[in-house]
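For reference, the structure is listed below as structure tokens.
Note that one protein chain is taken out, while the other chains of the complex remain in position.
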Amino acid sequence: MIKVVFFAKLRESLGTQAIELESTGISTVTDVLDTLHQRYPQWQSELVSTQLLVAINHEMAKLDSEVSSGDELALFPPVTGG
Amino acid sequence: MIKVVFFAKLRESLGTQAIELESTGISTVTDVLDTLHQRYPQWQSELVSTQLLVAINHEMAKLDSEVSSGDELALFPPVTGG
Amino acid sequence: MIKVQTEDFDVNHEYHRLAAKSEAGAIVTFVGLVRDLNLAQTVTALHLEHYPEMTEKSLRRIVQQAKQRWQLIDVSLIHRVGTLTVNQQIVFVGVSSRHRGDAFAACEFIMDHLKTEAPFWKKEHTDSGETWLDANEKDLQAAKRWR
Partner (left out) sequence: MIKVQTEDFDVNHEYHRLAAKSEAGAIVTFVGLVRDLNLAQTVTALHLEHYPEMTEKSLRRIVQQAKQRWQLIDVSLIHRVGTLTVNQQIVFVGVSSRHRGDAFAACEFIMDHLKTEAPFWKKEHTDSGETWLDANEKDLQAAKRWR
């Protein structure tokens, strides 16, 4: 299983904080996004934002970064702390 | 009269804090230095330092800045505060 | 010293901790405060969300990069989360060094990277409702300067 967590405005627009995906057929961040688009077509507009950032196991990652079963993948808008 | 004041290492090497010069024949900072060289040949080595800074009436000045009777001219080494 | 906390911090305490080391010749500190006006809306409060498992790791990495790049004696970084009101302190960065150039550069580097990499998000409460803040193009440019 891959745990996918959402933060801030994205969490609020999706109305959920975390979901779990079967890891079968998933090897990169792009695969995770494709799977989410298929399973949750209503999230399309939020999840196509070119501004979304992604972290894998609490480290910043990219669309082609590898994802494995047991990983925690986080999707969030650009950060605004400080 | 022109008042000439010295600070820090320069004051200590010259052994004096201030002197007064007749303003006759003096129109620039260079004239003041020439007059000092003539009157105090023993100060030669201290007063030819290319690093000396000069202020006229508490504003930084240059060798060709104008000097008039009643002015206070200050000579000092590069500053080292902060 | 890196902390993520809901409580306020004491700038005086943090400053004196940095200044206590006798080799320190320069201390630069930055404090970010909740401003009363943002984009002409009157801000009444600010909510700071973060990604708890990732936040400290992210901040540690930024501080580590600064320590590799400049000669620093010590760095303190405190970032608050939760609900803050106008004029309250959000973030403290304090850097001690032998020389001021290193302290200034490292302190600004840490803030520029925190602003674009550390997983914090601000939601403003204004007279006309709640709004998540958008990222600032100026902040992205500021972080790029250091490459």
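In order of appearance the chains are A, B and C, and numbering begins at 1 in each one.
Here, a residue touches a chain if its C-beta (ideal position, glycine included) is under 8 Å from a C-beta of that chain, and two chains touch if they have at least 3 such contacts.
This one's a predicted model, so the numbers in the text were calculated from it and none came from an experiment.
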Considering the complete complex, which visible chains touch the unshown chain?
B, C
Hey, which subunit B residues sit against the chain that's not shown?
5, 7-9, 12, 51, 55, 58-60, 72, 74, 76-82
The missing chain sits against subunit C at residues 11-12, 15, 19-20, 22-37, 86-87, 89, 98-101, 103-104, 107-108, 111, 138, 142
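Definition applied: only the chains that are shown with their structure count from here on.
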Looking only at C-beta pair counts, which chain-chain interface has the most contacts?
A-C
Where the centres are mean C-alpha positions, what is the separation of subunit B from subunit C, in Å?
48
Which whole number of Å gives the spacing of the CA centres of subunit A and subunit B?
72
Chain centres from averaged Cα atoms put subunit A and subunit C apart, in whole Å, by 26
List, in ascending order, every residue of subunit A touching at least 2 other chains.
none
Which residues belonging to subunit C are in contact with no fewer than two other chains?
none
